[in-house]
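Heads up, one of the protein chains got dropped from this complex, but the rest are sitting where they should.
In order of appearance the chains are A and B, and numbering begins at 1 in each one.
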Amino acid sequence: MLRRLQDINVLDLVLWVFRAVIIIVVVWGTIATIIENPYPAVTWTETIIAGIAQGSLYALIAIGYTLVYGVLFMINFAHGEFFMSGIMTATIFLAQPMGESGFLDTYPFISILLITVVTVLVSVGIALLTERVAYRPLRKAPRLVPLITAIGASFFWQNFIRGLYGSEVKPFPQMAIMAGKVSIAGFPILKSHIVVIVATILMLIGLYVFVMKTKTGKSIRAVAENKDVAALMGIDVDRAVSTTFALGSAMAGIAGILYAFVFRQVHFYMGFIPGIKAFTAAVLGGIGSIPGAALGGLFLGMFESVGPGLFLEGLGIPAPHQLKDVIAFTMLVLILIFRPQGILGERLAEEKA
Amino acid sequence: MLKRSFIIVGLLVIASMALAACGGPTFECEDPIGCVTYGADEPIRIASALVISGPNTDLGTDSQYGVEIAIDFKGEIMGHAIELQAEDDGCSAEGGQSAGQKIVSDPTIVAVVGTSCSGAGVPMSEVVSEAGYAMVSPSNTSPALTDPESAWNPGYLRTAHNDKVQGKAMADFAYNVLGVTSAAAIHDGDPYTEGLAAVFAASFEELGGTIVEFTAVNKGDTDMRPVLSAVAAAGPPELLYYPVFTAEGGFLTKQAKEVSGLEGTVLSAADGMISDAAIEAVGEAGEGMYFSGPDLSFSGGLYEDFIAKYEEKYGAKPISVFHAHAFDAANMIFACIEEVAMQDGDSIHIGRQALRTCLYATSGFEGITGELTCNEYGDCADPKISVSQLNGGAYERIWP
Partner (left out) sequence: MTDKKRIDIREVINQGLLAGLVALSLSVIGFISLLGEREMIAGIFTMGHVFLFAAPVGIASVLAEKIKHENTGKVLGFGFLIGVITALPLIVLIILATSFDIRQFLVNVSPELIHLLTFGQNLVVGSIMLVVITGILSLLAAGLRLLPEIWRRPITSGLAWTLLFGTFSEILLSRVRAFFGRGVAKLVFSGKALNPITALLILIIAAAIAYWNVTKRSKSEQKEVEVSPEKQQKSQRIRVVVGIISLLILPLLLGTYLSEVMNNVGIYVLMGLGLNIVVGFAGLLDLGYVAFFAIGAYVMGILTSEGHLGLGFTFWTALPFSVLASTLFGILLGIPVLRMRGDYLAIVTLGFGEIIRILALSDMLKQFIGGAQGVLQIPKPSIFGYDLTKPEALYYIILIGVLIAAFVSWRLRDSRLGRQWMALREDETVAEAMGINLVNTKLLAFATGAAFSGLAGAIFASKLTSIFPHSFNLIVSINVLSLIIVGGIGSLPGVVVGALILVGLPELLREFAEHRLLMYGALLIVMMLAKPEGFWPSETIKRELHAHKEFEAGSSD
């Protein structure tokens, strides 16, 4: 049986069958859902907006993954913990006391500013420390070695934060300016969702400008292109790598703040799953590519949010939302079968990955 | 070199100590599965096997605190201090088995409070029972564990409510007291929540109600809006029951208030969300929500003392609900040790079968979670499930 597989055309056939099966199921499910029409329009809009908001968070975290991957070619498994640690600290030391004293609603913008500063400082601090201790000494080691230290760092920070602040769920106070909904084109949309989406767009633009236009951004790109040549050109590689880590973790820290605005509770374990999802998003978009990470995050958020209702509801599958990750990963496989380098990945796929 | 010195050091130490071995037991143990003996200044040792690592840490840590406070309150039994050997059940079957094997390899442990998770309870119950120990779980709720046709073992008891009891009580309350006729249930894939939701749904339909949607989320999910929107679109139901834990429960509660169509739906959850941490997590959104579970105000002053001690000792309000069940479980064990232990000079002997028999015979035991009476398969929880409502940031018992 295996000998027959030697024929490459048989393999192509199998792959086509694979694709066809997924596509048929998806299309069939979608048509069945549309015919059955279980949801009113408001449900669809709510689901889609929730998907975009969730996708924005994934995008912000995924950018950190992709930036680090771009310069070091390593999967920074601990990235989800950078996302978690900043907002956990800010919640305990700032948001909760300020919420109790009423400061949060009296001076909302000062509060947000303070929370942002603390969150970003902590996230960046932890990222730089991790880079210095666990990654930098291993830059010349085989590629799987820093992956393992990253996993170690992930476990370490998770449990370190748990030890600091305790294992229970920490509520993040509701801010009055972000409570409730506004009506856009007749559809009620949560204010916090709007904040997340707008903030993400601004952050993406800012990052793009930074990487493309500033000198530091150029040095990061040079290091990503080729570390040795960059060093020869007089670029401080360590510094560029640190800057990249700082940038990525700052984005993750801000994603943490937005997360707290939307979901209003934080927990020491909150970083692990978004970390994996962001990694998925980065790969989906083409790892190493910043717009790819953003797009991948958005796609992933949408698949998770809309997918179960759209693809599975019509097929009569019980508890479709339980299977949202199955949908997300199946779509990932599907996309990667068509484009093995991800949606926007070009440069890296062949030579480095 | 290292190996050799290790062997030599080991041998020398053991040999020098072996010379000093002396003395023999004068007491004859007549218990069919053995006795535990504690000498003059030896503490009575009990073990806990609760989830104290990983994402469910708060559940197990809270229960362990309950056991520790029970030990503090009790002080000593017949002149012997009480010592706790805390193990981690990892909230998984393999974790439960390892913890169980560790416990039964220590002959000085007399009984176990554990496990936290039903999944860990199944293999542990087997290991512990086979070795002749007894265990009382504060938070296993799976019906299988006390079903002799399924996973029941003779050393297993629990102070937590069997899902069958609680799910049915909630359905009864919803249909007969609140008068709702349509409901939806959401679980998170945990055996506890899935079992409870399933029993609720079945009982509710049996009573004549309709379940418009029985669905699930995943542990670790944060965005519950899609699933809540689907629930809203399917009904919307008059009542939504989601017997999950604090993290997922907090998300569900807050987001349910923001999803169009669920404005008029009554929210309800189970004892996995009866805790101060859960009150804080649901915040304003949880006002008026119903919770099935034990009635902790039942015991009057005892629970208040307990809470005071808890805050003093651990610097926080209780982070979950099962500390109460764990406290009761530990006290049940203490009461039985007192009953069956035989004084022999300065030492005491505890027959393992006698302890089991005594535990199974527990009847009308006054605990924080109610009056505990064990049935023949080890279900000891007070059958009176109460329903509380969250009013002004505190639970208030409204039924029965």
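Worth pointing out:
Convention: a contact is a pair of C-beta atoms (placed from the backbone, for glycine too) under 8 Å apart; a residue touches a chain by one contact, two chains touch by 3 or more.
Fair warning: this is a prediction, and the values are worked out from it, not measured in the lab.
Of the listed residues B:182, B:218 or B:373, the one in contact with the hidden chain in the full complex is B:218. For the options A:26, A:250, A:323 or A:343, the residue in contact with the chain missing from this view is A:323. From the options B:35, B:82 or B:122, the residue with contact to the chain not on display is B:122.
Only one of the listed residues, B:194, B:238, B:276 or B:295, touches the absent chain: B:194. Within the entire complex, the positions of chain B that touch the omitted partner chain are 1, 5, 8-9, 12-14, 16-18, 20-23, 39, 43, 52-54, 57, 61, 83, 86-88, 91-94, 97-98, 101-102, 104-107, 119, 122-123, 126, 130, 142, 144, 150-151, 187, 189-191, 193-195, 214-216, 218, 314-316.
Within the entire complex, the positions of chain A that touch the omitted partner chain are 2, 5-6, 8, 11, 14-15, 18, 69, 73, 75, 92-93, 133-134, 137-149, 151-160, 162-167, 227-228, 276, 279-280, 283, 287, 317-319, 322-323, 325-326, 328-330, 332-333, 336-337, 340-342, 349, 352-353.
Definition applied: only the chains that are shown with their structure count from here on.
Against chain B, the residues of chain A that register as touching in their complex are 38-40, 42-43, 46-47, 50-51, 53-54, 159, 162, 166-169, 171, 174, 181, 188, 190, 259, 263-265, 267, 269-270, 272-274, 304-306, 308-309, 313, 318-322, 324-325. Taken together, the chain B residues at the contact with chain A in this complex read 53-55, 57-58, 61, 189, 214-218, 220, 222-223, 225-227, 229-230, 232-234, 246-247, 250-251, 254, 258-261, 277-278, 280-281, 283-284, 316, 319-320.
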